[in-house]
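The structure is given below, and queries will be raised subsequently.
Note that one protein chain is taken out, while the other chains of the complex remain in position.
Chain IDs A, B and C follow the sequence of writing; residue 1 opens each chain.
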Amino acid sequence: METIHLTGDTLNNFATEIRQTTGEDTSRCYQCGNCTAGCPYTEFFDYPVSQIMRMIQTGQREKALNSRAIWLCATCETCSTRCPCEIDVADVMDGLRNIAYREKRFTERDIRTFYEAFLTSLKHHGRIFELEIIARYNLKSGHLLTDADLGPKVMKQLHFLPKRIKGRDDVARIIKRFMEKK
Amino acid sequence: MIEKEYAYYAGCSLEGTASSYDRSIRVILKALGATLRETEDWSCCGSTPAHAMDHVLAGALAARNLAIVERMETATLTTPCPSCLSAFKKAHAKVTQDKAFSDEVNQLLDLPYKGGVKAKSTLQVIYEDVGPDAVTSKVTTVLPDLKAACYYGCILSRPPKLAAFDDPENPVSMDRLLAACGVDVRDFVFKTECCGAAFGVPKKEMVLRLTHKVLTMVQDCGANCVVVACPLCQQNLDLRQAQVNRAMGSSFSIPILYFSQVLGLAFGFQPEELGLDKHIVSADALIRSRRPKGAEDAAPPVKEKARKSTAQGTAGKPGDAPGAEGTASAAKEA
Amino acid sequence: MSVVEGKELRIVGFLCNWCSYGGADTAGVSRFKQPTDLRIIRVPCSGRVDPLFVVKALINGADGVLVSGCHPRDCHYSDGNYYARRRLEMLKRFLPFVGIDARRFHYTWVSASEGQRWQQTVTEFTTLIHELGPTPAFPQDQTVLKEVRA
Partner (left out) sequence: MRVGVFICHCGNNIAGTVDVARAAEETAKLPHVVYSTHYMYTCSEPGQDEIKQAIKRENLDRVVVAACSPRMHELTFRRTVEKAGLNRYFFEMANIREHISWIGENKELNTNKAIEAVRMAVEKVIRDKPLHSTAFKINKRVLVIGAGVAGMQSALDCADGGLDVVLVEKSPAIGGMMARLDKTFPTIDCSICILGPKMVDVAQHEHISLHAYSEIEEIKGYVGNYQVKVRKKTPYVDWTKCTGCGECMEKCPTKNAYDRFNFGVAPTRAINIPFPQAIPKKATIDAQYCRQIQKGKCGVCAKVCRANAINFELPDQFVTEEVGAIIVASGYGLIDQELLPEYGGGRYPDVITGIQYERLLNASGPTSGHIQRPSDGTEPKSIVFVSCAGSRDKSIGIPYCSNFCCMYIAKQAILTKDHIPDSQSYVFYMDIRATGKGYDEFTRRAQEDYGAKYIRGRVSRIYPKGKKMIVQGADTLLGAKVEVEADLVVLATAATAAPGAAALAEKLHISYDTHGFYVESHPKLRPVETNTAGVYLAGAAQGPKDIPASVGQGSAAAAKVLALFSRDMLESDPAIARVNQNACVGCLKCVKTCPFQAIKEQELRGGEVVASVIETICAGCGVCTSTCPCGAIQLQHFTDNQLLAEVNSLCLS
């Protein structure tokens, strides 16, 4: 295992960055592990939430942003609800995702593909069109048969034609402005 | 009874896989005397993918809708979908508390959001504005075979400061509304445990395992159906139940109903008026025994009637199915 | 000598010995940083604060006056702070009549253990006074004021 060097000017930079992104003060975390204990996703994570918080406290930026855990978090708010230190842990995880997104670090390719299919659908129609998302996702991810086993009854519930709203241009503009700003 | 007007935001899911939620909500709110005004030309709230990407973008996508509602001059926005609700509440909180955030969001919008909209889940509207007593007064039909586990999902009452509704660990609003309809509500301990949320498509194996846990606990508490208030929960539990069984070697056959559908049945509406025919795991067997309120247990003709009308319903002729009046007249005959 | 021009304004604080003066001590012991504008006058009880002291301070050049005592019901002298509250509330309503912006006067309750609350109180009040700026000069010919000033 590598030795982590804790000396240096950058020790606190990551915590500051997270504070700026989310408004959350991670120095309040005393590492009780409550978030890890309550998280329904811990079993799927590469690092439990409390260790992600620890990485922020000790400036382990690379490790945290390249973790799979930040993508597998579903923002179910269990951690934020029960944190004895009143840290909005789910918001911290979201902040990490935001940074990872900006820096194009995607350790969970399928989730990224799904999110992008979602946002594409949103951009095109102003609303979400479930069948299109699945179709796009299947094509992009290469998992062509995802949910094909759900059967005809489910498929029947999905609209085959997307609903387009008048304001879809508004929505597209929102996304366009956002992209230009970045 | 309330005479109240709400701006209504159905949300994308309720136009697709969760259309039955939309239908049943509209039916019961009308019965309870609430007026829903459509949020004109609403767009997607942004949901999980948007806030994963960027908080400002997510805020803008949600705030576009809030700005529309603001112009409708209806104080309260209601949406049945907890995910949309959460997006609205987060956007509203940040816009009203953080000036810099508000500026950034409004720079992306054509129509700025000033922060004047209060968002409530439709469950909260029915629980708080209508109340269990008013619900009881509308009940015409009892559902003797239903043993319900109320499953609230993860974000309806959490985090408590944002949700500002019900108890974050042991929410009771749905339990009480169902109890007000005379339904046998079980003590279910996984009320707020996460089902896997939006990961159904990209991380199916994860969702199947979480869903399996939830369904196991449902079975443990002696319930024979799950009552939900979230389209995503319904989707993961109902749509994917067969996948769960295949992947985990289980053999669940547990109908997943929206609370609005149960209320609708209790108010005397027919299953297909409430979209119950859309569900994958059929609830027919559980609701077959429903009968008019006040009728004796051993009143066979009513039971016969009820059974018949259900049979008609499932036969796929919604037009022929007797409506609320049908049940009511059955009650008179009895 | 007076305040350091451009950096500070003149803020006078009357603090009761048992609670708020102790709270300010606690804030100091805890090294809770605060703006330096405030000058503290120790009184045994907030009930000792004569509204005239406040008016005199404001007329004679203070830009803000802060009075702080024990929390209601927790007064070292039983109910001295109730007398204070009644008088100071009246004072707050009276100030506009002598041409003083009532926001320049604030009274509050801070206990000896509430160092953080004291820090917050001082910081917020100082910020407010800086937003209001220096007290405008009073016209010299007002006889009422002359009497008060004397």
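The rule is simple: contacts are C-beta pairs under 8 Å (C-beta built on N, C-alpha and C of every residue); 3 or more make two chains touch, one makes a residue touch a chain.
These figures come from a predicted structure and were not determined experimentally.
The shown chains contacted by the absent chain are A, B, C, with contact judged over the whole complex. Across A:15, A:56, A:70 or A:83, the single residue that touches the chain missing here is A:83. Among B:110, B:128 or B:220, only B:220 touches the chain that is left out of the view.
The chain not displayed touches subunit C at residues 1-4, 7-8, 10, 12, 17-19, 21-22, 24-25, 27-29, 31-36, 39-45, 47-51, 53, 56-57, 60-62, 70, 73-80, 83, 87, 111-114, 119. Mapped onto subunit A, contacts with the missing chain fall at residues 28, 30-39, 42-43, 47-48, 50-51, 78, 82-86. Touching the omitted chain from subunit B are residues 167-170, 189-190, 217, 220.
The working rule: only the chains that are shown with their structure count from here on.
Chains making contact with subunit A as well as with subunit C: none in this assembly. Chain centres here are Cα averages; for subunit A and subunit C they lie 50 Å apart.
Between the CA-based centres of subunit A and subunit B the separation comes to 25 Å, rounded to the whole angstrom. Among the residues of subunit A, none is found touching two or more other chains. Contact residues of subunit A toward subunit B in the complex are 21, 23, 40-41, 43-44, 71-72, 74-78, 80-81, 88, 90, 94-95, 97-98, 101-102, 108, 110-111, 113-116, 118-119, 122, 126-131, 133-134, 137, 141, 146-147, 149-151, 153-154, 157-159, 163, 165-168, 170-171, 173-175, 177-178, 181.
Every residue of subunit B that touches subunit A in the complex is listed here, in rising order: 12-13, 15-17, 19, 41-44, 46-57, 60-61, 64, 98, 107-110, 154-155, 158-160, 168-169, 192-194, 196-204, 206, 209-210, 239-240, 242-243, 246, 278, 280.
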